[in-house]
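Only one protein chain is missing from this complex, and each of the others stays in its spot.
The block that comes next holds chain A.
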Amino acid sequence: MDNQDAERAKIAADADRELTRLWRAWRTIHQMCQDRGYEIGEEEVKISLNDFRKDYADPSGAPDRKKMNTSFRPTDAMLTKYTALPTKAEPHPPPQIGTIWIEFSSDASIGIKQMRAFAQHVSQHKFYTGILVTQASITPAALKIIPVVLPSIIETFQEQDLLVNITHHELVPTHELLSAEQKVELLKRYRLKESQLPRIQVGDPVAKYLGLRKGQVVKIIRRSETAGRYASYRWAI
């Protein structure tokens, strides 16, 4: 009897540890979407572990990833930021952003088939962006599908990379995406071509967090004891 109880207690502890991991990943994803400019209530971002357990645990106490699918709409400010400057040919350019779909995959491994199913869901429902959060790394072949599903944008994160929000680390300076208008002003002010700016890879962890696209410019704000706040700029490639 004692053995059985011990076994049961161990299973329950494992389930709870897993649930806590997912709660942390969930919070990071929500903070990330809020930082990018999607419409999310503060109470959604700051959900307590208890509330998370109530909503997303299965009867065994483990996280039920299928319940964790969610989507957010961009705020007006975000829409503006993602709208190109009007031209004669296109006096009213549409914003290059839209609803984002987030899915926590239940599959232990992600191959072509799983990725194809996700991509299909994203494009079928006309989501502008889809984020797939996976339990393990994705196969190289499956990653090749991502550029093929344009115009939808697909991003992937591993759960373990979301346990901590890297932008909250004190050594990581604030990164802020410039709007098309801000970018033009910056280049004009310094009489630069964008290619003359220092660069940031779109695969850089912070660039990935912000969902940076090639050609965008971020402002990086550092604090220094001697110089106070100072800004630098990076061109995403």
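One rule holds in what follows: contacts are C-beta pairs under 8 Å (C-beta built on N, C-alpha and C of every residue); 3 or more make two chains touch, one makes a residue touch a chain; residues count from 1.
The rule is short, and it goes like this: contacts and distances are computed from a predicted model.
Visitor: I want to check something: the complex is missing a chain, and I'd like its UniProt protein name from "RNA polymerase II subunit B1 CTD phosphatase RPAP2 homolog", "Coatomer subunit gamma", "Globin domain-containing protein" or "Cyclin-like protein".
Guide: The record for the missing subunit names the protein "RNA polymerase II subunit B1 CTD phosphatase RPAP2 homolog".
Visitor: In the complete assembly, which of A:Arg21, A:Arg53 or A:Arg116 touches the absent chain?
Guide: Touching the chain that is not displayed is residue A:Arg116.
Visitor: Among A:Ile97, A:Ile145, A:Leu197 or A:Leu212, which one is in touch with the chain left out?
Guide: For the chain that is not drawn, the touching residue is A:Ile145.
Visitor: When the complex is taken as a whole, what residues of chain A touch the one chain not shown?
Guide: Where chain A meets the chain not shown: residues 109-114, 116, 139-142, 144-145, 148.
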